[in-house]
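Below you'll find the structure, written out as structure tokens, and then a few comments.
Yeah, one chain of the complex is gone here, protein chain that is, but the others are all in their spots.
And now, subunit A:
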Amino acid sequence: MDIDTNNKTSDDELDHMFDMDDSNVFRADNPWARAPVESLGASASDLAADSPLLLKLFYQHFFPMKPYFQWLNYDISPTPSRTFMNREFCFTLHDETYIRFQSYKTMDEFRQELARLCPAKIDLGAIYNIRPKDKSMVRPAAFIPVSKELVFDIDMTDYDEIRTCCSGGDVCTKCWEFMTVAMKIIDVALRDDFGFKHLLWVYSGRRGIHCWIGDERARKLNNEQRKAIVSYLEVIKGGTQQGRKVKLPNTLHPSLSRSYDIIGQHFPSIVFDSQDVLTEPDNWEKVLAIIPDDGVQASLRSEWEKSPTRDPSKKWEDLKDAIGSAIAAAPKKRQALEHVPRDIMFQYTYPRLDEKVSTNINHLLKSPFCVHPKTGRVCVPIPIETCEEFDPKSPPTIPMLAKELDEYDAKHPPSENEPKLQAWQKTSLRGHVEVFERFVKGILRDVAEKKKMESSKSLDF
């Protein structure tokens, strides 16, 4: 690492940051390199996904420690910054106990702790004014969270009342479309409206997605400002007991007009095809309940009961027509009815955010590149450009990675002049880590830029 004082940080140099010589990382005993997976026992695939042994191998060889550290360090210098040292880590262990307020002075210390504890889950918390480990040494009031990425958590369980293809922890490509819409809508709003640039979408490993916004401005937001952003984005309101959950004003805010366009692209496939919203009486009753007019409800109900197999897209036209004629017959109903179809579209496709996670600076969120204990899949980043193609069943599991590594090594016997690759580079994890590296690099570029500006400013004096 020689980027430092000269202030000219070209892309090339940033590129180099990711292929720093890692020999010190892997000099330690590397059972993986010597022992083929089979020698671990029967085979790696027989081990439970969250077996500590498997996780140990994962943390030692597949976890992208370098870019991970660079991310949390928020600095182009490899020296640990306060941002890294004062960050709260929380580990969930295999017996499900969790240890909060952990913090580390160096990357190595963190790495060793990972290898020692093999946590089933790593959560990231806020950056505090002092090291979280020293928390008990000060008055509670003197332990203050000062910054954290703005984060979002979208979980499929919040869609259970409108989702019919799966329930609970299951997901399939049909219901995953909810997540795709969510990513598209939230991503563009955060970039265009709020001006954030460094967004990392991450698969939560099972049935949801997370978003980390690493811009300095986002990290500095206070709770009130976070709340404002969330409520700006939020459209679905009300608990289980409330039928109509969306009531938007006649004129849509420009941000919502844009969302409405995106919704339009997905509503037919979600509502007509994958979720049977208008094919099953139980489901269409929920839609009818949203319409604040008994007459319209009754006429649609009788029509659809007569021909329940009528094409869902036709039924949707019926609904719009029925509302249109109700307004024509009694113009004073316009205010109450006109935008009901639009609001139904929002209710059935607009993202549902877990508000608490975003609005509280010290809330924990599962770190990227954890391994989900139930599915065994790695929580990999999802590139926004190709988010429509993401399949929640595609991210690798540890046994899969082990197998890929074996196959790679069998095909490429070690040779002197080949560059030494890290384990993840030989597997399908590579593509995922590269998405992550792009995110980190973008942040570091901003940091370098800022340093440069500051130093040129100080030269002016």
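FYI, a residue touches a chain if its C-beta (ideal position, glycine included) is under 8 Å from a C-beta of that chain, and two chains touch if they have at least 3 such contacts; residues count from 1.
The criterion applied here is as follows: contacts and distances are computed from a predicted model.
*Asks:* Out of "DNA primase large subunit", "RBR-type E3 ubiquitin transferase", "SUMO-activating enzyme subunit" or "small monomeric GTPase", which one is the UniProt protein name for the chain not included here?
*Replies:* Its record in UniProt gives the absent chain the protein name "DNA primase large subunit".
*Asks:* Thinking of the whole complex, not just what is shown, which of A:R217, A:K320 or A:K450 touches the missing chain?
*Replies:* Within the whole complex, the residue contacting the unshown chain is A:R217.
*Asks:* Which one, A:H253, A:K320, A:K374 or A:K450, makes contact with the chain that was left out?
*Replies:* With A:H253, A:K320, A:K374 or A:K450 as choices, the missing chain is touched by A:H253.
*Asks:* For the chain left out of this view, which of A:S51, A:T164, A:Q225 or A:S428 touches it?
*Replies:* In the full complex, the listed residue that touches the missing chain is A:Q225.
*Asks:* Could you list which residues of subunit A touch the chain missing from the display?
*Replies:* Spelled out for subunit A, the touching residues are 95-98, 140-141, 157-161, 192-196, 217, 221, 224-225, 227-229, 231-232, 236-244, 249-257, 289, 352, 354-356, 360, 362-364.
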